[in-house]
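Heads up, one of the protein chains got dropped from this complex, but the rest are sitting where they should.
Per-chain residue numbering starts at 1, and chain names A and B are given in the order in which the chains are listed.
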Amino acid sequence: METGFINAFWYILISAAVVPLMLGVGALLRPKQKSKGAEAMAYECGEEPVGSAWVQFNIRFYVVAIVFIIFDVEMAAFFPVAITYKDAVMNGNVALVFGEIFLFVGLLVIGLLYCWVRGDLEWVKGLMPTSTRGRG
Amino acid sequence: MTVGLKIVLAAAQILTVLSAVAVTFHPNILYASIALFFAFCGVAVMFVYAGADFLAGAQLIVYAGGVTILVLFAIMLTQWLYKSKLRDIRMRVVAPLALIAPALTYGLCVALRGLGDHVLKTTPANFEAFSSAPKTMPIGQALLTNYLLPFEAITILLLSALVGGVWLARPK
Partner (left out) sequence: MQPSAAFAHALNDSIGVLPLWSWAAVTAALVLFLLALPFAGFATFIERRVAAFFQDRLGPNRVGPEGILQFPADAVKMLAKEDFIPAGADRFLFNLAPLLVVVGALSAFAVLPLGRALIGADLNIGVVYVLAVTTLIPPGILLGSWASQNKWSLLGGLRAAAQIVSYEIAVALALVPPILVSGSLQVSTIVDAQGWAWGAENAANYHFWNLFYNPFTFVSAFVFFIAGLAETNRIPFDLPEAESELVSGFNTEFSGMRFGLYALGEFGDVFVMCAMFTALYLGGWQVPFVNLETFWIALPALVIALIHLTMFMAKTLSLVFIVMWLRWTLPRLRVDQLMGLCWKGLVPIALFNVVGTAIWMWVFHGQSLPQLLAKAFSG
(Lines give C-alpha, C1' and ligand atoms only; values in the text may rest on other atoms or scores of the structure.)
Protein backbone atom coordinates (compact mmCIF):
# COMPACT_ATOMS: atom_id res chain seq x y z
CA MET A 1 0.00 0.00 0.00
CA GLU A 2 1.15 3.48 -0.81
CA THR A 3 2.06 5.23 2.46
CA GLY A 4 -0.11 8.25 1.65
CA PHE A 5 -3.19 6.13 2.11
CA ILE A 6 -2.48 5.94 5.85
CA ASN A 7 -2.99 9.71 6.00
CA ALA A 8 -6.07 9.42 3.82
CA PHE A 9 -7.52 6.82 6.21
CA TRP A 10 -7.05 9.27 9.07
CA TYR A 11 -8.92 11.94 7.16
CA ILE A 12 -11.79 9.56 6.46
CA LEU A 13 -11.85 8.37 10.07
CA ILE A 14 -11.79 11.86 11.58
CA SER A 15 -14.38 13.26 9.18
CA ALA A 16 -16.62 10.32 10.08
CA ALA A 17 -16.08 11.15 13.76
CA VAL A 18 -17.20 14.76 13.21
CA VAL A 19 -20.85 13.72 12.86
CA PRO A 20 -21.30 11.82 16.17
CA LEU A 21 -19.12 14.46 17.87
CA MET A 22 -21.37 17.33 16.81
CA LEU A 23 -24.57 15.49 17.61
CA GLY A 24 -23.11 14.27 20.92
CA VAL A 25 -22.05 17.75 22.06
CA GLY A 26 -25.50 18.99 21.13
CA ALA A 27 -27.13 16.22 23.15
CA LEU A 28 -25.22 17.40 26.24
CA LEU A 29 -26.19 21.05 25.78
CA ARG A 30 -29.85 21.02 24.87
CA PRO A 31 -32.91 20.44 27.06
CA LYS A 32 -34.38 16.96 26.89
CA GLN A 33 -37.67 17.61 25.17
CA LYS A 34 -39.28 15.87 22.26
CA SER A 35 -41.82 17.18 19.77
CA LYS A 36 -45.01 15.13 19.74
CA GLY A 37 -48.21 14.96 17.72
CA ALA A 38 -48.62 17.60 15.06
CA GLU A 39 -45.19 19.05 15.80
CA ALA A 40 -43.51 15.81 14.78
CA MET A 41 -45.43 15.68 11.51
CA ALA A 42 -43.60 16.02 8.22
CA TYR A 43 -43.59 19.65 7.07
CA GLU A 44 -45.87 20.26 4.13
CA CYS A 45 -46.49 23.96 4.57
CA GLY A 46 -49.09 23.46 7.27
CA GLU A 47 -51.23 20.97 5.40
CA GLU A 48 -51.62 17.53 6.87
CA PRO A 49 -49.61 15.10 4.77
CA VAL A 50 -51.80 12.98 2.50
CA GLY A 51 -50.55 9.49 1.84
CA SER A 52 -46.99 8.29 2.02
CA ALA A 53 -44.15 10.40 0.69
CA TRP A 54 -42.57 7.27 -0.72
CA VAL A 55 -44.15 7.59 -4.13
CA GLN A 56 -43.12 6.16 -7.44
CA PHE A 57 -41.26 8.63 -9.59
CA ASN A 58 -40.41 9.33 -13.13
CA ILE A 59 -38.43 6.98 -15.35
CA ARG A 60 -36.33 9.82 -16.73
CA PHE A 61 -34.19 9.74 -13.58
CA TYR A 62 -33.39 6.17 -14.49
CA VAL A 63 -32.35 7.18 -18.01
CA VAL A 64 -30.01 9.78 -16.55
CA ALA A 65 -28.51 7.14 -14.26
CA ILE A 66 -27.94 4.73 -17.17
CA VAL A 67 -26.21 7.36 -19.33
CA PHE A 68 -24.18 8.43 -16.29
CA ILE A 69 -22.95 4.96 -15.43
CA ILE A 70 -21.82 4.23 -18.98
CA PHE A 71 -19.87 7.47 -19.13
CA ASP A 72 -18.50 6.77 -15.66
CA VAL A 73 -17.09 3.39 -16.66
CA GLU A 74 -15.58 4.93 -19.77
CA MET A 75 -13.94 7.65 -17.70
CA ALA A 76 -12.47 5.07 -15.33
CA ALA A 77 -10.99 3.20 -18.29
CA PHE A 78 -9.75 6.43 -19.85
CA PHE A 79 -7.74 7.95 -16.98
CA PRO A 80 -4.84 5.42 -17.16
CA VAL A 81 -4.54 5.94 -20.91
CA ALA A 82 -4.65 9.73 -20.48
CA ILE A 83 -1.62 9.85 -18.18
CA THR A 84 0.55 7.94 -20.66
CA TYR A 85 -0.01 10.62 -23.31
CA LYS A 86 2.64 13.06 -22.11
CA ASP A 87 5.34 10.38 -22.21
CA ALA A 88 4.17 9.39 -25.67
CA VAL A 89 4.47 13.00 -26.87
CA MET A 90 8.00 13.25 -25.47
CA ASN A 91 9.14 9.88 -26.82
CA GLY A 92 7.62 10.16 -30.27
CA ASN A 93 5.17 7.24 -30.43
CA VAL A 94 2.31 9.67 -30.09
CA ALA A 95 0.19 8.42 -33.01
CA LEU A 96 -0.98 5.24 -31.27
CA VAL A 97 -2.04 6.96 -28.05
CA PHE A 98 -3.65 9.82 -29.92
CA GLY A 99 -5.53 7.35 -32.09
CA GLU A 100 -6.69 5.63 -28.92
CA ILE A 101 -7.90 8.88 -27.36
CA PHE A 102 -9.56 9.97 -30.58
CA LEU A 103 -11.35 6.65 -31.02
CA PHE A 104 -12.41 6.69 -27.42
CA VAL A 105 -13.83 10.19 -27.54
CA GLY A 106 -15.37 9.45 -30.92
CA LEU A 107 -17.30 6.47 -29.58
CA LEU A 108 -18.50 8.52 -26.61
CA VAL A 109 -19.67 11.23 -29.00
CA ILE A 110 -21.51 8.65 -31.11
CA GLY A 111 -23.31 7.32 -28.04
CA LEU A 112 -24.15 10.84 -26.89
CA LEU A 113 -25.38 11.83 -30.36
CA TYR A 114 -27.58 8.73 -30.52
CA CYS A 115 -29.28 9.64 -27.23
CA TRP A 116 -29.52 13.27 -28.29
CA VAL A 117 -31.09 12.58 -31.69
CA ARG A 118 -33.52 10.00 -30.34
CA GLY A 119 -34.64 12.49 -27.68
CA ASP A 120 -33.48 10.56 -24.62
CA LEU A 121 -31.74 13.62 -23.27
CA GLU A 122 -34.94 15.67 -23.37
CA TRP A 123 -36.25 16.25 -19.87
CA VAL A 124 -39.76 17.19 -20.97
CA LYS A 125 -40.96 14.56 -23.39
CA GLY A 126 -43.95 14.91 -25.66
CA LEU A 127 -45.69 11.61 -25.02
CA MET A 128 -45.00 9.83 -21.78
CA PRO A 129 -47.87 7.47 -21.03
CA THR A 130 -46.17 6.03 -17.94
CA SER A 131 -45.33 9.34 -16.35
CA THR A 132 -48.74 10.48 -15.15
CA ARG A 133 -48.04 9.57 -11.53
CA GLY A 134 -44.43 10.47 -11.35
CA ARG A 135 -43.26 13.94 -10.71
CA GLY A 136 -39.86 15.47 -10.99
CA MET B 1 2.17 -3.73 8.44
CA THR B 2 1.44 -1.99 11.71
CA VAL B 3 -1.29 -3.00 14.13
CA GLY B 4 -3.42 0.00 13.23
CA LEU B 5 -3.39 -0.88 9.57
CA LYS B 6 -4.30 -4.47 10.38
CA ILE B 7 -7.27 -3.23 12.40
CA VAL B 8 -8.46 -1.08 9.49
CA LEU B 9 -8.12 -4.01 7.11
CA ALA B 10 -10.00 -6.32 9.47
CA ALA B 11 -12.73 -3.71 9.89
CA ALA B 12 -13.06 -3.41 6.12
CA GLN B 13 -13.25 -7.16 5.73
CA ILE B 14 -15.87 -7.52 8.45
CA LEU B 15 -17.84 -4.63 6.94
CA THR B 16 -17.74 -6.28 3.52
CA VAL B 17 -18.85 -9.69 4.74
CA LEU B 18 -21.59 -8.37 7.03
CA SER B 19 -22.85 -6.08 4.27
CA ALA B 20 -22.88 -8.98 1.82
CA VAL B 21 -24.92 -11.02 4.29
CA ALA B 22 -27.30 -8.09 4.72
CA VAL B 23 -27.62 -7.72 0.94
CA THR B 24 -28.69 -11.33 0.77
CA PHE B 25 -30.98 -11.59 3.76
CA HIS B 26 -32.34 -8.14 4.64
CA PRO B 27 -36.12 -8.10 4.08
CA ASN B 28 -36.18 -4.43 3.03
CA ILE B 29 -34.81 -4.03 -0.48
CA LEU B 30 -33.70 -0.45 0.15
CA TYR B 31 -31.60 -1.51 3.12
CA ALA B 32 -30.21 -4.37 1.03
CA SER B 33 -29.05 -1.89 -1.60
CA ILE B 34 -27.43 0.32 1.04
CA ALA B 35 -25.65 -2.73 2.39
CA LEU B 36 -24.44 -3.31 -1.16
CA PHE B 37 -23.02 0.22 -1.13
CA PHE B 38 -21.04 -0.54 2.04
CA ALA B 39 -19.82 -3.82 0.57
CA PHE B 40 -18.47 -1.84 -2.41
CA CYS B 41 -16.68 0.56 -0.06
CA GLY B 42 -15.16 -2.32 1.90
CA VAL B 43 -13.87 -3.91 -1.30
CA ALA B 44 -12.31 -0.57 -2.26
CA VAL B 45 -10.34 -0.55 1.01
CA MET B 46 -9.11 -4.06 0.25
CA PHE B 47 -7.98 -2.90 -3.18
CA VAL B 48 -5.93 -0.20 -1.43
CA TYR B 49 -4.25 -2.85 0.74
CA ALA B 50 -3.50 -4.95 -2.32
CA GLY B 51 -1.69 -1.95 -3.80
CA ALA B 52 -4.29 -1.52 -6.54
CA ASP B 53 -4.81 2.17 -5.80
CA PHE B 54 -6.36 3.15 -9.10
CA LEU B 55 -8.75 0.21 -8.98
CA ALA B 56 -9.85 1.32 -5.51
CA GLY B 57 -10.73 4.74 -6.90
CA ALA B 58 -12.48 3.23 -9.91
CA GLN B 59 -14.35 0.84 -7.61
CA LEU B 60 -15.70 3.76 -5.58
CA ILE B 61 -16.52 5.91 -8.61
CA VAL B 62 -18.19 3.22 -10.69
CA TYR B 63 -19.75 0.96 -8.07
CA ALA B 64 -20.27 2.97 -4.87
CA GLY B 65 -21.20 6.09 -6.82
CA GLY B 66 -22.70 4.80 -10.04
CA VAL B 67 -24.25 1.40 -9.43
CA THR B 68 -25.69 2.40 -6.04
CA ILE B 69 -27.46 5.40 -7.56
CA LEU B 70 -28.73 3.24 -10.43
CA VAL B 71 -30.04 0.61 -8.00
CA LEU B 72 -31.66 3.22 -5.74
CA PHE B 73 -33.36 4.87 -8.73
CA ALA B 74 -34.52 1.48 -9.97
CA ILE B 75 -35.99 0.63 -6.56
CA MET B 76 -37.76 3.96 -6.21
CA LEU B 77 -39.02 3.65 -9.77
CA THR B 78 -40.94 0.45 -9.03
CA GLN B 79 -43.85 1.46 -6.89
CA TRP B 80 -44.49 -0.43 -3.65
CA LEU B 81 -41.49 -2.64 -4.23
CA TYR B 82 -39.61 -1.13 -1.33
CA LYS B 83 -42.55 -1.69 0.96
CA SER B 84 -42.89 -5.41 0.29
CA LYS B 85 -41.04 -8.02 2.25
CA LEU B 86 -38.56 -10.03 0.31
CA ARG B 87 -37.87 -12.69 2.90
CA ASP B 88 -39.97 -15.46 1.34
CA ILE B 89 -38.44 -15.33 -2.11
CA ARG B 90 -34.96 -14.93 -0.62
CA MET B 91 -35.32 -18.05 1.47
CA ARG B 92 -36.55 -20.11 -1.43
CA VAL B 93 -34.06 -18.96 -4.04
CA VAL B 94 -31.04 -17.41 -2.40
CA ALA B 95 -30.50 -19.57 0.67
CA PRO B 96 -29.81 -22.78 -1.31
CA LEU B 97 -27.44 -20.81 -3.53
CA ALA B 98 -25.64 -19.51 -0.45
CA LEU B 99 -24.88 -23.08 0.49
CA ILE B 100 -22.99 -23.59 -2.78
CA ALA B 101 -20.87 -20.50 -2.12
CA PRO B 102 -18.10 -22.26 -0.15
CA ALA B 103 -17.75 -24.79 -2.97
CA LEU B 104 -17.51 -21.95 -5.50
CA THR B 105 -14.91 -20.18 -3.36
CA TYR B 106 -12.82 -23.33 -3.20
CA GLY B 107 -13.10 -23.72 -6.97
CA LEU B 108 -11.97 -20.13 -7.43
CA CYS B 109 -8.93 -20.72 -5.24
CA VAL B 110 -8.01 -23.80 -7.27
CA ALA B 111 -8.44 -21.85 -10.49
CA LEU B 112 -6.23 -19.02 -9.18
CA ARG B 113 -3.57 -21.51 -8.20
CA GLY B 114 -3.84 -22.87 -11.73
CA LEU B 115 -2.87 -19.46 -13.03
CA GLY B 116 0.44 -20.22 -11.40
CA ASP B 117 3.39 -18.06 -10.60
CA HIS B 118 2.07 -14.99 -12.31
CA VAL B 119 -0.48 -14.38 -9.56
CA LEU B 120 1.16 -15.94 -6.55
CA LYS B 121 4.75 -14.83 -7.05
CA THR B 122 4.29 -11.61 -5.10
CA THR B 123 5.69 -13.01 -1.88
CA PRO B 124 5.50 -10.90 1.29
CA ALA B 125 9.18 -9.99 0.83
CA ASN B 126 8.72 -8.01 -2.40
CA PHE B 127 5.06 -7.30 -1.80
CA GLU B 128 5.79 -4.05 0.08
CA ALA B 129 7.77 -2.64 -2.82
CA PHE B 130 5.29 -3.95 -5.36
CA SER B 131 2.22 -2.62 -3.62
CA SER B 132 3.56 0.85 -2.87
CA ALA B 133 4.50 1.50 -6.50
CA PRO B 134 2.04 3.57 -8.59
CA LYS B 135 -0.22 1.38 -10.71
CA THR B 136 -2.06 3.82 -12.95
CA MET B 137 0.70 4.27 -15.52
CA PRO B 138 1.32 0.51 -15.91
CA ILE B 139 -2.42 0.00 -16.39
CA GLY B 140 -2.45 2.65 -19.11
CA GLN B 141 0.56 1.16 -20.85
CA ALA B 142 -0.95 -2.32 -20.68
CA LEU B 143 -4.16 -1.00 -22.20
CA LEU B 144 -2.13 0.45 -25.08
CA THR B 145 0.01 -2.62 -25.77
CA ASN B 146 -1.04 -6.12 -24.72
CA TYR B 147 -4.65 -5.28 -24.03
CA LEU B 148 -5.35 -2.88 -26.88
CA LEU B 149 -7.96 -5.10 -28.49
CA PRO B 150 -9.88 -5.84 -25.25
CA PHE B 151 -9.83 -2.11 -24.50
CA GLU B 152 -11.42 -1.32 -27.86
CA ALA B 153 -13.88 -4.17 -27.40
CA ILE B 154 -14.89 -2.73 -24.01
CA THR B 155 -15.44 0.68 -25.56
CA ILE B 156 -17.72 -0.77 -28.22
CA LEU B 157 -19.45 -2.95 -25.61
CA LEU B 158 -20.15 0.13 -23.51
CA LEU B 159 -21.50 1.96 -26.54
CA SER B 160 -23.92 -0.88 -27.25
CA ALA B 161 -24.83 -1.03 -23.55
CA LEU B 162 -25.65 2.67 -23.63
CA VAL B 163 -27.83 2.32 -26.72
CA GLY B 164 -29.53 -0.79 -25.37
CA GLY B 165 -30.08 0.58 -21.88
CA VAL B 166 -31.56 3.81 -23.13
CA TRP B 167 -33.73 1.90 -25.59
CA LEU B 168 -35.11 -0.30 -22.83
CA ALA B 169 -35.86 2.66 -20.59
CA ARG B 170 -37.73 4.45 -23.35
CA PRO B 171 -41.52 4.59 -22.80
CA LYS B 172 -43.43 2.56 -25.36
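Simple rule for what comes next: contacts are C-beta pairs under 8 Å (C-beta built on N, C-alpha and C of every residue); 3 or more make two chains touch, one makes a residue touch a chain.
Predicted model, so just to flag it, every value in this text is computed and none were measured.
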item	value
Contact partner of the left-out chain, one of B:Leu72, B:Leu144 or B:Leu162	B:Leu72
Options B:Leu18, B:Met46 or B:Ile61, residue touching the unrepresented chain	B:Ile61
Positions on subunit A where the hidden chain makes contact	2-8, 10-16, 18-19, 22-23, 25-27, 29-30, 33-35, 40-45, 49, 52-55, 57, 61, 64-65, 67-68, 71-72, 75, 78-79, 82-87, 89-90, 94, 98, 101-102, 105, 108-109, 112, 115-116, 121-124, 135-136
Subunit B, residues in touch with the chain not shown (by the definition above)	2, 4, 30-31, 34, 37, 44, 53-54, 56-58, 60-61, 64-66, 68-69, 72-73, 76, 134, 136
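Here is the rule we use: only the chains that are shown with their structure count from here on.
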item	value
Where subunit A and subunit B are represented by their mean Cα positions, the distance between them in whole Å	18
Touch list for subunit A against partner subunit B, complex	1-3, 5-6, 9, 54-57, 59, 61-63, 65-70, 72-77, 79-84, 96-97, 100, 103-104, 107, 110-111, 114-115, 118, 120, 125, 127-131, 133
Residues of subunit B defined as touching subunit A within the complex	5, 8, 48-49, 51, 53-54, 57-58, 61-62, 65-67, 69-70, 73-74, 76-80, 82-83, 131-132, 134, 136-137, 139-141, 143-144, 148, 151-152, 154-156, 158-159, 161-163, 165-166, 169-171
